[in-house]
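Please see the structure below; I have some questions.
A single protein chain has been removed from this complex, and every other one stays in its place.
Let's turn to chain A:
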Amino acid sequence: MAVPRSRVDEIRNCITLTEYGVRNVHTTDFPGNYPGYDDTWSQKRFEKNFRINIINMDDSTVEFDMIGIDCAIANAFRRILLAEVPTMAVEKVFIYNNTSIVQDEILAHRLGLIPIKADPRLFEYRNSGDEEGTEIDTIQLQLKVKCTRNPKATKESSDPRELYVNHMVYSKHIKWIPIGNQADHFGEAVIGPVHEDILIAQLRPGQELDIVMHCVKGIGKDHAKFSPVATASYRLLPEITFLEPIEGELAEKLKKCFSPGVIAIDVLEGKKLARVANARLDTCTREVLRNEELKHKVKIGRVRDHFIFSVESTGILPAAVLVSEAIKVMMSKCQRFLNELDLAQME
């Protein structure tokens, strides 16, 4: 072999950032591509190398590392989070009265985008053509607000907050009307908007809104209002290697090329020596490659199979639950086609 093994490993495992481009972007570890490597799929090998670490987690966000997986599959999870994990959202808006300045269709669109806190796993998809909806596929919400003058307002006041009652319509004014036995099933005050302070419309005395909404189950592919995440993204772990020791003033220059905290400088016997302290903080700017003195001393790249996921929920379900759901969606896709194949072979 003309190319040494270490070089081949580098092509296989590391994406290299160069001054004018990014190299080794694509996955190439398929059988037959590299003599001497066994690239056949092995579940055992995958399970041995695969790791997940949760870096940070609360109700609405989760940040975790997924290590030892190909980008095709990591990307599938990300795509499913954005577009294929179901949620409940307002789909039909019945406007009985709207004398506000907001037009009906704009109002309906605004209502659709309000995240509704209801566990979508407890509901079914509504059949196409069904206009009525039942307790298993529909949540009914009501928004009934009328603006009036505040009789207690002082005469010289010009502040709308003092002059009027109900002149700001917020998502907290939306009330859940249980259908059938939903009240027993879910209990009071479980279903409703996630946030209570979303401004829907502004009214003036005499104006009113009288609206009934139907929420149905859907996926982000159909309409973005069904997307359960505010963002779901990943980045690859940055990797910085020094090809030779970087000392003295050059170490200081190097430190300035990276984000704060990436490079640390140790002082050994009065001599400054640069060290990679935390590559994770690097933004991969490639600033270092613009420096003539430094560019041949440093190699920067990204680890191909180390994904730093960041998932931010809209608040309907905890972010970590969404990740689990996304993986289950992926599995159901496989199951669906396996069932199809079984059916096809029986015929």
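Going forward, contacts are C-beta pairs under 8 Å (C-beta built on N, C-alpha and C of every residue); 3 or more make two chains touch, one makes a residue touch a chain; residues count from 1.
Following the convention adopted for this analysis, contacts and distances are computed from a predicted model.
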| item | value |
| --- | --- |
| Record-based protein name (UniProt) of the chain missing from this complex, from "Transmembrane protein 231", "Trafficking protein particle complex II-specific subunit 120 homolog", "DNA-directed RNA polymerases I and III subunit RPAC2" or "Exosome component 7" | "DNA-directed RNA polymerases I and III subunit RPAC2" |
| Missing-partner contacts on chain A, residue numbers | 27, 30-32, 39-41, 43, 46-47, 50-54, 56-59, 64, 66, 69-70, 72-73, 75-77, 79-80, 83-84, 318, 320, 323-324, 327-328, 330-331, 333-338, 340-341, 343-344, 347 |
